[in-house]
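What you see is the complex with one protein chain gone and the rest in place.
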Amino acid sequence: MVPVVIPVRLSEYRLRRRVQFYEVDSAGIVHFSWFFRYMEEAEHALWRQAGLSIAQRGAAVGFPRVSVGCEYHQPLRLEEEFDVTVRVEAITGKAIRYACLVTRGETRIATGTLTVVCVSRDADGAMKAVDIPTEIASRFEVAADIGTAVEG
Amino acid sequence: MVPVVIPVRLSEYRLRRRVQFYEVDSAGIVHFSWFFRYMEEAEHALWRQAGLSIAQRGAAVGFPRVSVGCEYHQPLRLEEEFDVTVRVEAITGKAIRYACLVTRGETRIATGTLTVVCVSRDADGAMKAVDIPTEIASRFEVAADIGTAVEG
Amino acid sequence: MVPVVIPVRLSEYRLRRRVQFYEVDSAGIVHFSWFFRYMEEAEHALWRQAGLSIAQRGAAVGFPRVSVGCEYHQPLRLEEEFDVTVRVEAITGKAIRYACLVTRGETRIATGTLTVVCVSRDADGAMKAVDIPTEIASRFEVAADIGTAVEG
Partner (left out) sequence: MVPVVIPVRLSEYRLRRRVQFYEVDSAGIVHFSWFFRYMEEAEHALWRQAGLSIAQRGAAVGFPRVSVGCEYHQPLRLEEEFDVTVRVEAITGKAIRYACLVTRGETRIATGTLTVVCVSRDADGAMKAVDIPTEIASRFEVAADIGTAVEG
């Protein structure tokens, strides 16, 4: 009898990270632009966990960002350890929206969102939104408690 | 008779910029995190135009970001020239909100917002929101036609 | 009679630049890694001046760095204006070596070198050193007084 493998669908990843010297500005806190890179790192780690790569060599599709935002609650400082939690908030035919939460221990540092859209490229590099391939969309599911986790 | 000097209050700055190699990602487009640095460059150029520096040595106050966002309409590519227009959208007692528009010629590339808050720091570096000093607030005024310019 | 056009061969470019907030570290000076980006900016501006692009879309060759270095003499601080001068120090069949000088007014801030090699890529992206195409090599010539200018 052939065993039935039901692949796990992922909806969340928590990345542990330390603030690096080159991320800190002259005010002694992480420059605000870095939080978007932190969120992206967590997103890509989620994809790897799901057995995928965000930018596979020779892939037919890519996932540029179309809308992002971040609210800053507390500063992060040099060498502090922190967590970046990314959760799948919505998947539509062509787009994925993630909610992100940056925390240092129990302290909420920042909350953000990333919306990415699946695109194909023609020979000139022009991008066109297309449906997310099933082998990618099927690896994720919307997080059940996203509202509670990020807003609570 | 002493001439009366009425200082000009500024509400907008347009920065001309070229995409640098290190700003472009492996998809051949400017990495989304760079747009926040472009907006900040334009903000600081606006301040210089107003005779101010965003981070004066030994200044009693600083202006960290508390909320930012960006919508990406079209990609920017290597060595393209583009403009970043920043406009004062609102000034309250402690905060300034800017609306930003990135264009390449007639093409809208991205629209964004930056909200910064005025803070003082205690000896430990802890930040506390305070009123924007008059000598700074008096240099800016809300742009009249911001809605039209950015959304139109 | 047909006029003979002798194209100018370039050996130097001077870039005027201002220190941006996100380039300054928590010690209040430009982070050392940024000087390599400044040098690269000046190199690419030299190429544009020569009618070339360092990374032309669909180009058969690329120019990765194989050896770089920098000596830091004085710090650069927020919003200071400075110049980056890049000079062609040597061109061999496959490589170009540039000498770079960063100055603020009369003050020498940093001196550096970039050595780039011309490569082609196979289908897998593997790089192989190849001769610099004549249409590129013919646009540059070794600077006459490089020693004096950078070391003097």
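First chain written, first letter: the chains are A, B and C, and each begins at residue 1.
Just so we're on the same page, a contact is a pair of C-beta atoms (placed from the backbone, for glycine too) under 8 Å apart; a residue touches a chain by one contact, two chains touch by 3 or more.
Because the structure is a prediction, the values reported are computed rather than measured.
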**Message:** Considering the complete complex, identify which of C:26, C:103 or C:120 is in touch with the unshown chain.
**Reply:** C:26
**Prompt:** Which one, C:70, C:95 or C:137, makes contact with the chain that was left out?
**Reply:** C:70
**Message:** Among A:61, A:78 or A:129, exactly one should touch the missing chain; which is it?
**Reply:** A:78
**subunit B residues touching the omitted chain (full complex)** = 21-22, 24-26, 28, 31, 33, 57, 78, 125
**Request:** Could you please point out the subunit C residues that touch the chain left off the display?
**Result:** 26-29, 32-34, 36-37, 40, 55, 62, 64-72, 75, 77, 125, 127
**Message:** On subunit A, where is the contact patch with the chain that was removed from view?
**Reply:** 20-22, 28, 37, 40-41, 44, 48, 53-55, 57, 78-79
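Quick note on the criterion: only the chains that are shown with their structure count from here on.
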**Message:** Taking each chain's centre as the mean of its C-alpha atoms, which one lies nearest the mean of all protein C-alpha atoms here?
**Reply:** B
**Fill in**
Whole-Å distance, C-alpha centre of subunit B to that of subunit C, is 30
**Message:** On a C-alpha centroid basis, what's the spacing between subunit A and subunit C, in Å?
**Reply:** 35
**Request:** Return the residues of subunit C touching two or more other chains; collapse runs of consecutive numbers into ranges.
**Result:** 21-22, 28, 57, 78
